[in-house]
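This is the structure, below, for whatever I ask next.
A protein chain is absent from this complex, but the other protein chains hold their places.
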Amino acid sequence: MHRKLPLLICFALGTFMLVQFFVPHKASTALYEAILDWVQIIYAFSLLVGAMMLIKHHAVIASGRDAKERPFSILILMGITVMLVAGLFFGRGEGTVFHWLFQNVQAPMQATMFSLLSFFVASAAYRGFRARNSQAIFLLVAAIIVMLGRIPVGEIISSYIPKAADWILNVPSMAARRGIYIGIALGTIATSLRVILGIERTYLGGK
Amino acid sequence: MGQNDKNKMGIQGRHFIFILMAIVVAAPLIFRVGLPLRVTAEVRQVYGFLDRLPPHSAVIFSFDHETSTLPEMVPLAEALLRHCFRKNLKVFGMALLAEGAAVGDDNLRRIGSEYDKKYGEDYLFWGFRPQFTTAILALGERIDHEFPSDYTGQDIRSFPVMEGIENYKDIAAVITVGDGDIPVYWVNYAQARYGVKIIPAVTAVMATTMYPFLQSGQLVGLAAGLKGAAEYEMLIGKPGRAVKGMDAQSGAHIFVIILILVGNTVMIAGRRRKGR
Amino acid sequence: MIALCFAIFLLILPTAAIGGVRAFDTPDDGGNSITVVWDTEPLRASQAEYVRIEIQRRVVSGSGWDDLGKIPIDDSVYVDDNVENGVGYTYRLIFTDVSGGAIIVDSEPAKSSPQLFNSRRTNVLIGVLICIVVLGYYFYRGRKGGFFYVRPIAGLQAIDEAVGRATELGKPILYSAGRGSMQRVATIASMNVLSSVATKAAEYNTPLLFPNNDPVVAAVAQEVAYEAYVKAGHPDRYVAENIFYLTDSQFGYAAAVDGIMVRQRPATNLFMGSFEAESLILAETGNSIGAIQIAGTDSTIQLSFFIVACDYVLIGEEYFAASGYLAKDPLVLSSLKGQDMLKLILGILLILGAILVTAGGGELLSVLEIG
Partner (left out) sequence: MNYGITVAAILTLAIYSFLYKDNPFYKAAEHILLGVSVGYFVAVTVSTTLIPKLFIPIFSEGKLSYIIPGILGMVMFLRFSKKLSPYSRIPLSIIIGVGAGVSIPAMMQAQIIAQMKATMLPINSLSNIIIIVAVLSVLIYFYFSQPHKGAIGVGAKIGIYFLMIFFGSTFGYTVMARISLLIGRLQFLLGDWLGFID
């Protein structure tokens, strides 16, 4: 039952959603709206499952003996608890603990974490980005034109640079991306069809 | 032993580049030059479209990003929000990623108060919905069914700003402030299926992936990255942090280009030496 | 030309009646809607300056007119979304001019009904049907055990050579699957590549290091690698400790893998999977220790960095094709074949379309209008 039923559900719902696209009749819309609701509710639970897994993982470490890792797992659990209690019971608007922690802990740290990349880009530019063949040369030249063309200095060097950047973005780069999109669209249609027909079962775990 | 020394050198060299990078960005922030900015056609299209909307048209701001890209997302959202509030458009906020919810609510209230707008009368924040495909589709049927209450938990039908708003047919444009693929989902599921106008305000990383939809007319325009925000700030005549950051952006681009050129020269020279 | 236009104008002017009001069931919808249209041309052409349009409606069998409101003078369409299906309605437009004079025009009665098929989406239906037929055919053949050819992929041959090189130099191979969870397609594909790499590593007795970012992926990888060693006939050479879970921190992972690279100096780095920002740090360090690097991923952004920092890169679909080829998975291969066929069809249509437009048949492309 736990093997056959999911395949049957996939087939039934997949087919309904596919056909519904072509049918404007209200009878199909009502069921359609209900299904959209259901999916969002179940999906919200699945997100909570992910969070639970993480909590479980760190709860094990926090209660274990690994003195090196323990304090960090305890930090995670503390963070979760404080934020959860604050958000669920004491409001989320301005002036609340939840809002303060979001503004002064979560947001700045997350943004800083990503800004580390600007440093890594700089060192990789010197040590890693190599024009090792003609393809890489094309890539780097396009990159440099775009980088110059999108800043004021590019315009100062030559008025052709921003124009060249515009052209690259609107013509060859755009068209190549379109080719990729069409390929991805076909790939998605093929995968979706396999899911609906029940021949793609990787999501069920194991083949 | 020799190898170990080399590693140490490598790490030190890397630190040297890090420090230079910090200086290259920090110095122009402190000592501003004010290099002239060129406004691109893509950003002008966004501005022109919003500018031509009749007053009280409804727009959705969907905050489809996480906090990691705030330095790019907030200036973009601010500039576009200022324009919409100044034009007296009805602004509805929502988020398809959880972290966008707190950011969006905050932005709407902050910029709304700059223009004396009232929550619930001029603008409203609906909140967060997971599973973006189904959320985008559901808004095409009935908005008050998808969001029965706003972010603060009050009945959505109790707000006067919701009057006459049923689904996408009452929405002039969706502005998706996104740092990932979600703007593409808006195109696939809202633009194609319901004919909604989509305006992507995205991180620079996502810019190149928007062009195919821009050329095909599936997008109204494109405002990308801090540079896009700076251009928009110029267009609405309210230069802010994005404009102030553009000197630093210029400096850092030149620095990275120089590093690439020097790095490659060193490699070619090294190869020649080995060749002999 | 101008004279001709003027003549037509004069002809129309005296006879043009204001109105031409038509009401009909709104097409391609779920019902409860009637569309009313009228000509605005006579309004503009007329000498009287019209300032207002009002619209009213009446149930055919009923008596009184209900006010529906005012309409901007430039509009020529009104959609009434508040009607009952199957009931006849007559619409009345009242055009008022600046002096207060009004013209009243009634429409013929119309009924609303829901449609079963949205005819504006016929093009999508045809497209979907073609996909189902073509893909279905190849799925069927795949299940019957059909064989599908896949072109040689340069990056795959490079992996073989790179493993050989590590053996010659007596150095280890470093493998990373990035940061994707086990559900990600790119991670699943990575396990197929790993299986092939581990088989070779077992044959050559070259150490294979695989630090992981996700405990589940680490467990699966251990299983996959062990199986490969057994298949190669050298289960004794398998070292479970070499495939291990490191940390789930993004940059912490990158820093730790950096440390492994600098200390153990692998001759070959293989980055196969779903990567995020950490890819930059890994590829840079790998480059600085002079390792041969091969990457395969579907992330556009990371690809742009990998291409300039690695020796070979499997780009998007190419990576999945390579993995399907290695796993000899008939399902993946048949799907690939079906997609190829569709690409061929689209390519031909594209050329024909461009020629058609060039030859002046651009209006025909309206069949591709989406709605």
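Per-chain residue numbering starts at 1, and chain names A, B and C are given in the order in which the chains are listed.
To be clear about the criterion, a residue touches a chain if its C-beta (ideal position, glycine included) is under 8 Å from a C-beta of that chain, and two chains touch if they have at least 3 such contacts.
Model, not experiment: these values are computed from the prediction.
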Message: One chain isn't displayed here. Which of the visible ones does it touch?
response: A, B, C
Field: Residue, one of C:131, C:159, C:194 or C:310, that touches the chain absent here
entry: C:131
- request: Name, in rising order, the residues on chain A that touch the hidden chain in the full complex.
  value: 2-3, 5-7, 9-18, 20-22, 34-49, 51-56, 71-73, 75-84, 86-88, 92, 98, 100-106, 108-119, 121, 125, 135-136, 138-147, 150, 167-186, 188-189, 191-193, 195-196, 203-205
Query: Considering the entire assembly, which residues of chain B contact the chain that has been omitted?
result: 15, 18, 21-22, 25-26, 29-30, 68-72, 74, 98-99, 101-102, 127-131, 133-134, 137, 147-149, 151, 153, 187-189, 191-193, 203-205, 207-209, 212, 215-218, 224-227, 241, 244-245, 248-249, 252-253, 256
Message: I need the residue numbers on chain C that touch the omitted chain, in ascending order.
response: 121, 123-124, 127-128, 131, 148-152, 249, 251-252, 255-256, 300-301, 303-305, 307-308, 315-318, 321, 336-337, 340-341, 343-344, 346-347, 349-351, 353-358, 362, 365, 368-370
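Simple rule for what comes next: only the chains that are shown with their structure count from here on.
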Statement: Of A-C and B-C, the pair joined by more C-beta contact pairs is A-C
Message: Suppose each chain is reduced to the average of its Cα coordinates; what separation in Å results between chain A and chain C?
response: 15
- line: Multi-partner residues in chain C (2 or more other chains touched) are 288, 300
- prompt: chain A: which residues touch two or more other chains?
  reply: 21, 29, 113-114, 121, 123, 127-131, 140
Query: In the complex formed with chain C, which residues of chain B make contact?
result: 3, 7, 10, 192, 195, 205, 209
Statement: As the complex stands, chain C meets chain B at residues 262, 265, 288, 300-301, 370-371
Chain A contact footprint on chain B (complex, rising order): 10, 14, 17-18, 20-22, 25, 35-38, 40-41, 66-71, 99, 102-103, 105-106, 109, 129-131, 134-135, 137-138, 141-142, 145-146, 151-152, 193, 207-209, 211-212, 214-215, 227, 246-247, 249-250, 252-257, 259-260, 262-264, 267
